[in-house]
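Worksheet: one structure, shown below.
All protein chains but one are shown in place.
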Amino acid sequence: MNMNRGPFQAVIESKEQISPSTYMLTLQKPEGFVEAMPGQFVSIKIGDSTSPLLRRPFSIMDSTPGSLLLLVKDVGPGTSYIVSRKPSQTLDLIGPLGETYFDIPSGEDAVFVAGGTGLAPLVFTARKWAKDHRIGISHFLYGASTERELLTGICREDFTYVHVATLDGSEGFEGDVVKMFNVLREKGALPERYLFSCGPAGMVKKLMEGGTENFKSHQTSLETVMACGVGACRGCVVPLKSSGAPVYRAVCSEGTVFEADDIDWENWRE
Amino acid sequence: MNMNRGPFQAVIESKEQISPSTYMLTLQKPEGFVEAMPGQFVSIKIGDSTSPLLRRPFSIMDSTPGSLLLLVKDVGPGTSYIVSRKPSQTLDLIGPLGETYFDIPSGEDAVFVAGGTGLAPLVFTARKWAKDHRIGISHFLYGASTERELLTGICREDFTYVHVATLDGSEGFEGDVVKMFNVLREKGALPERYLFSCGPAGMVKKLMEGGTENFKSHQTSLETVMACGVGACRGCVVPLKSSGAPVYRAVCSEGTVFEADDIDWENWRE
Amino acid sequence: MAQLEIRIGNVTLKNPVILASGPAGYGAEYADFIGLEKLGAVVTKTISLNPKAGNSGRRLLETPSGLLNSVGLENVGADLFFGEKLPRLLELGAKPIVSLACEGREDYLKLLETVSGNDTVDMVELNLSCPNVDCGGMAVGTSPELLNWYVSSARQILPGRALLAKLTPNVGDIAGLAEVCQDAGADGVTAINTLLGMDIDPDTGKPIFDRVVAGLSGPAIMPVALRAVYEISSRVRIPVLGSGGITSVTDARKFLAAGAAGIQIGTAIFYDPGLPERIISAVTGAQQGKE
Partner (left out) sequence: MAQLEIRIGNVTLKNPVILASGPAGYGAEYADFIGLEKLGAVVTKTISLNPKAGNSGRRLLETPSGLLNSVGLENVGADLFFGEKLPRLLELGAKPIVSLACEGREDYLKLLETVSGNDTVDMVELNLSCPNVDCGGMAVGTSPELLNWYVSSARQILPGRALLAKLTPNVGDIAGLAEVCQDAGADGVTAINTLLGMDIDPDTGKPIFDRVVAGLSGPAIMPVALRAVYEISSRVRIPVLGSGGITSVTDARKFLAAGAAGIQIGTAIFYDPGLPERIISAVTGAQQGKE
């Protein structure tokens, strides 16, 4: 049976600027939009010009009965179009996309680590699991360059502990989020059971180098450049570790969530 | 000596919608903008995307010491971008472009015929000549499909007589502007001395078929698709009547104003 | 409505609107977005005899109104294709056209034998843009001799099946090569595959793609594709399917006016999956005089 995954014309309910370049968009949930799982995303058409051409993917930051929450950082023409849209205007989106999700056995404690807009899928995950009474204690580690770039204002309630790091020390720990992770881990402040990360590949790699092997599972949600978003074009792949011939997995349809240890980080060039 | 013809970042002072799809834009005159002549135009860059790619040309509807007036009809992506710009935002323009102008001997009577936004250069012409006490009696004939599309509201003061025609008869003469021209001419209501026209090529052709040979001069401002706007690319040409090899003239730099009789209308495909 | 049908060899497609090979994968991936059963056909992702992992490194880059891809024929191989992917597409009610890689001669002949043994396939498309080892990595489709060998081999091994030859535009005279295909027994040609392009990381000065060159598709190449279709259809008798930057109902009309019997849609479905059905409606409407 086919699902209705769009394209939908989703009406923007509200738009809030939460950092110099980042906006939180609340969309009216389109009729027939399938229930979304943590780690899933939507893909948005950019206006009517053929340049930009492709849709742009965005993690779902929350999905309530009536609305969808997105966090969009303005980094180029596509995101700039999106954040220039006004309440009551629409966005053309398809979704939910992504076919692997963050997962945790009921009642376990969790550590979440995010950089930049990597916060979005982790917030959705924590909210959903809290609602389902699935999660124990949760630590959220978040890094930004300065205090003004910290997006944790929108999700302090969603985790048991929120730890922030800024490169310039303007708030919280001085340094990057991985350094903070290592310090907290060495102090024994983090339950080393389930680790969930999302952010630039560089961040996740460094996280693993610092030492994540004690965790039972380290799940990470990846980002690559996408065309179809549905597993058809094979453009968004990441290499998995393999002894023989190379093995690639599509982030859109065989992700976005991977066990971090399975990824062949050495051979992945974003 | 070179002139400064831009690109200028012209600030939009105000925008007024004067028909369902037509807007009048008042721009702050950019510093150093050369004095414009009747029949000249500016060419506007369309946003930062490469699609649309080319600048779009617009006749100057008035040029006062402090401002430039444009009349823009929303017919596609470029004009739609322009009319979506808001007061205090800028438009990137070059100009004034065009190197032949409407001309009349001092004190002569004139008949102006326009269709659509062809009104713009004729209004500029009439205003400028009125200021210079150059013109005698002036008749302005203007056609539109319905009363709602008539743009003559903005220029009733600029001509001695304004005659309007609508295809559906919702205001003024019922029929097209050429039919009205012929009726008025046959009644002897028009001084057959100097004729100035601007509009679709079809309109000007029909005007000539109806009979304009009694006029001493019929000057028409033409529109063709342009790339450079400055006579370099040779893309915007119209054919002139010629007994030997074909002769082409660039509308941007050898126009926009031509003696209508010189144009080889038969071989011009817009 | 009957005129909507198009005929290639002895196969009839119910309308001229087709999904191009590649962008839509094996078809099923797009089942949530496109009524596959409404289409004239779906050309499946090019398959090779054995599975292929595809290219390493970056695979996609957007360019002005275009897309560079270096997927590198990642595909599941003939066994899994005929065992799973094709049956799934048939189940969805779609009309498949099976795209075949023109690799090394030996594998190619085995692939043709496999197709020959499968009676659910009545139309194939030869992807003649594959780089070929026998000819220094140049596409098979740039050499008249190779073209002739690949097309006539398929003709021989697959008698009675409709045979499309998909041409590469990276040649001097595409219409001449279309004639070669016609003479070698093709029932139709598809034009064009992607243009060769590349991009460079301005910071490092290094090519973006591991294999340096990549294929350019999308609206940017539409004028080139339209010219190819126009030239080819004035030179061959067999039907031509147009491919390359078809992005709107208007584009589809232009290709049909240029002489195409049908059109293939690729890159556009990424951002506008509703386009194929809109084209079908427009063409149907036009044929019924209610345009």
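Every chain is named by a letter (A, B and C) in the order it is written, and numbering of its residues begins at 1.
Here is the rule we use: a contact is a pair of C-beta atoms (placed from the backbone, for glycine too) under 8 Å apart; a residue touches a chain by one contact, two chains touch by 3 or more.
Computed from a predicted structure; not experimentally measured.
Student: What are the shown chains in contact with the chain that isn't displayed?
Tutor: A, B, C
Student: One chain isn't shown here. Among C:Pro64, C:Gly77 or C:Gly274, which residue touches it?
Tutor: C:Pro64
Student: Of the residues A:Thr26, A:Thr50 or A:Thr166, I need the one that contacts the missing chain.
Tutor: A:Thr50
Student: In the whole complex, not just what's shown, which of B:Glu16, B:Asp168, B:Glu209 or B:Glu270 touches the removed chain?
Tutor: Among B:Glu16, B:Asp168, B:Glu209 or B:Glu270, only B:Glu270 touches the chain that is not shown.
Student: Footprint of the hidden chain on chain C, which residues?
Tutor: Its contact residues with the unshown chain are 63-66, 68, 142, 170-172, 195-200, 202, 205-207, 212-214, 216, 218-224, 226-227, 230, 245, 247, 250, 253-254, 257-258.
Student: Residue-wise, where is chain A in contact with the chain that is not depicted?
Tutor: Here the touching residues of chain A are 50-51.
Student: So which bits of chain B touch the chain we can't see?
Tutor: Interface residues of chain B facing the absent chain: 2-7, 45-46, 50-55, 94, 225-237, 239, 245-248, 253, 267, 269-270.
Here, only the chains that are shown with their structure count from here on.
Student: So that we know how the chains sit together, what is the shape of their touch graph: line, ring, star, complete or other?
Tutor: complete
Student: Find the chain most remote from chain C, comparing centres computed as mean CA coordinates.
Tutor: B
Student: List the centre-to-centre spacing of chain A and chain B in whole Å, with centres computed as mean CA coordinates.
Tutor: 54
Student: Express in whole angstrom the distance between the two chain centres, defined as the mean CA positions of chain B and chain C.
Tutor: Here the centre of chain C sits 48 Å away from the centre of chain B.
Student: Compute the distance, rounded to whole Å, between the mean C-alpha positions of chain A and chain C.
Tutor: 35
Student: Give the residues of chain C that touch two or more other chains, as numbers and ranges in rising order.
Tutor: Answer for chain C, listing residues that touch two or more other chains: 64-65, 219.
Student: Could you list the positions in chain B whose residues touch two or more of the other chains?
Tutor: Within chain B, the residues that touch at least two other chains are 50-51.
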